[in-house]
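Removed: one protein chain of the complex. Kept in place: all other protein chains.
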């Protein structure tokens, strides 16, 4: 039984607490903390967890085996660094940190520690559809991947959604997915801006993101965040001998009113809820087996941050923005994205 | 250029005239006749065809190379017999005749003539989807066919549609299709009667027809004639090693309002219009090449009539009704359904 | 944390133990027993569970909150009765018992106890595809269900598979599913026997099972247990205004070698593994919430046994076999199949 402390008991934190207490196996939520002490106290009482005043204190709690960081982005760095300092596994929701420099500091700390302790919450790698897609690609059936066509479609976004978030909050999932799927870093990005949807208000929506990988594959991503019809994540890898794509998720086929129809998920929750479950279960199982982190690493968090920054820059400039990463520490050499 | 005379200038006759004058190649409508002289005159004038008082007179017209019979069912026998007597090719819309005995008289006349002159209008054999299905079956890919699941769905039927027509007008297409597809005669039928659709009024709708072939394959046919959502003809052959089925016809995929949808045809016209074109074009091409009839034969018309009669009997009795066919004349030996 | 005792540590028992120890939440395997004492001891040691000599002893163990019966079918009755006598929840893998009389004795005992304690392992009710299908049906979108077309296809079956097992082991899942899906009892069954697949050896394969529900809906089930291409469970409900069907399960679409293809599951494990997880998790959550049984009841187990017996009889006689159930105790009145 792994004892997990949760820093940040807002929406995502509470959802992970629900997951760990009522869905997953081999885990117990033993401690919580939040900048809002009242919330932390209320959640702690409900699940029978100790309540700490600060994340640092929670990490230091000897009963805490591993930490889940779900607090506000700008606070991630300090908690991740504290966990590394304590030599304890830490799962950090995306982003790893809000600046490239902060990500680099985490990499340095983890490298100095000499082993992986940090995992970042890019859950698409745990989605059964993406995993099936990667399995076909890795089997060699369609040959070397040359292009990948992606679409990220939301029915709508909340009022707080701002221009850059199309890259930093939305496309960042595609950025991590592509690095993992193709096993290559991204060397340049460009953002094309088509005419606007009336559904997007003043927002520039949709966008068309183009990424080049280190090996010269090209990935295009449609980002439509007000497309009304549903939450739809598409992806097709074009190989030398064929293509492999995400298909429809629902096994339901309804013949009604002149058409044969299959439902589309309403939102990301419906689409990826199982991926979140599997992501955390594998993290917990890893820890139980003595492996503190198997999923997206600090390096992945850093690379996603650099590409995301370049994407924002490309969105503003209209230009192709090349990407330069720091040298990759040996610690992360075994990672898929070499 | 084949000169065709058309007996019966009602709806189906006029549609075939339109087809022969504005869609097909190598054919001219040179003569028409109808029990309603005024209609015949009007149609004849429009397309520049001679107008005859009777079908017999039309068949005897030396300018007529071949005859298309589109008149009322009970009159089919006399025109087909007259065409055989004249030694001219005749295409007879279904049914070949309205009684088994009449079908047998036609077979006797054609056998006495010593060669095929008669073709019956079962157009499904010319549908590209059914042909693709048969090609897969005949390739051996799925092994010997053991079962076939079919559905015949109409959105609605006109007020004149009566109980027995579910067999004689609707299922008769499946009966011919199955004989052709599997290359076997049908040895018994049964009709199961589920609870009624509220859309069918006093009509018993749907029905579930079960056919056994001579070799022991079982074919089930759902007949739903008020299913509202569209005109949908389904078919799946279950072989030893896999299955082959009709899929969706429309290549259009629309993502809208929470679903991924493909349109279903609105009616039989939309679904089978090309099959009618190909059916007549192949008939004309055959005649031009010296082969008076290549499609469904008098034997097929006779067999469909016998199975259809048994189906009506089974609908009324609730029992399994075995089928006995007359000995098959050598003339039809080369036919698929041996 | 619910403490579960497992009676029967063979293949299915060990799989449920794996599930409860490494997949599900809120459950602990605290005790095991098996007719083979060595197996029980070995499994018990591995998971840290007490080992009992008999199922009865296990049920009586005060640390056992609930029992999972995974032993050989003929032993189910005694363990279920013992659990009822002890007033403890019991989950019994199918069948509930091997004779109708035994099922009735269980119903009597549970009725005498005055509340539900027994749940039977029909896991299709927990499959997300079937649940989506039922949700559409219950929404009224397609109107009253009139027909249902099903297929149960296995790529192959082991050598021990005998004639009657097509009904008792294979079709029994469809029998329970149909009762639950349509919310009606089955009033008669018939089995049609088409020609044999060469893949089935001396086995009569495929079969075509026809069921009539109390309200007159007709359900047809193709049972093909050597169809080679994969494990494929199909189902389409024909309503008054449209149909709803199970579609493809894999979200993967591969374009390769002349075709657009989606994978089919290789076996039942791949197809239904999540349904088993959800089935047990809901059972455990129910117990934790004070509800000993929410899924398939003793009545469902009894009804499935009666219909299955009738199916075997119909297979041997070739006749329509009507079904008479005992009066339904009030205890089960709230069940879907009224």
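General remarks:
Letters are used for the chains, namely A, B and C, taken in the order the chains are written, and counting of residues starts over at 1 for each.
In this section, a contact is a pair of C-beta atoms (placed from the backbone, for glycine too) under 8 Å apart; a residue touches a chain by one contact, two chains touch by 3 or more.
Just so we're clear, the structure is a prediction, and the values are computed from it rather than from any experiment.
The missing chain, though absent from the display, is touched by one residue of A:228, A:274 or A:328; that residue is A:228. Within the whole complex, the absent chain has one touching residue among A:218, A:257, A:278 or A:291, and that is A:218. Only one of B:55, B:121, B:242 or B:311 touches the absent chain when the whole complex is considered: B:242. What chain C contributes to its contact with the hidden chain is residues 228-230, 232, 248, 254-264, 266.
Chain A residues in contact with the hidden partner, per the touch definition given at the top, are 143-144, 146-147, 149, 151, 192, 194-199, 206, 208, 210, 212, 215-218, 220, 222, 224, 226-229, 238, 240-243.
Residue-level contact of chain B with the missing chain is found at 21-26, 128-129, 132-133, 136, 141-142, 241-257, 262-263, 281, 285.
What we mean here is this: only the chains that are shown with their structure count from here on.
Two copies of one chain, chain B and chain C, form a contact in which over half of the residue numbers belong to both partners. Copies chain A and chain C of the same sequence differ in orientation by 180 degrees, per CA superposition (steps of 5). Seen from the Cα centre of chain A, the chain whose own Cα centre is farthest off is B. Taking the mean of each chain's C-alpha atoms as its centre, the chain lying closest to the overall protein C-alpha centroid is C.
Chain centres here are Cα averages; for chain A and chain C they lie 38 Å apart.
Residue positions 228-229 of chain B each touch two or more of the other chains.
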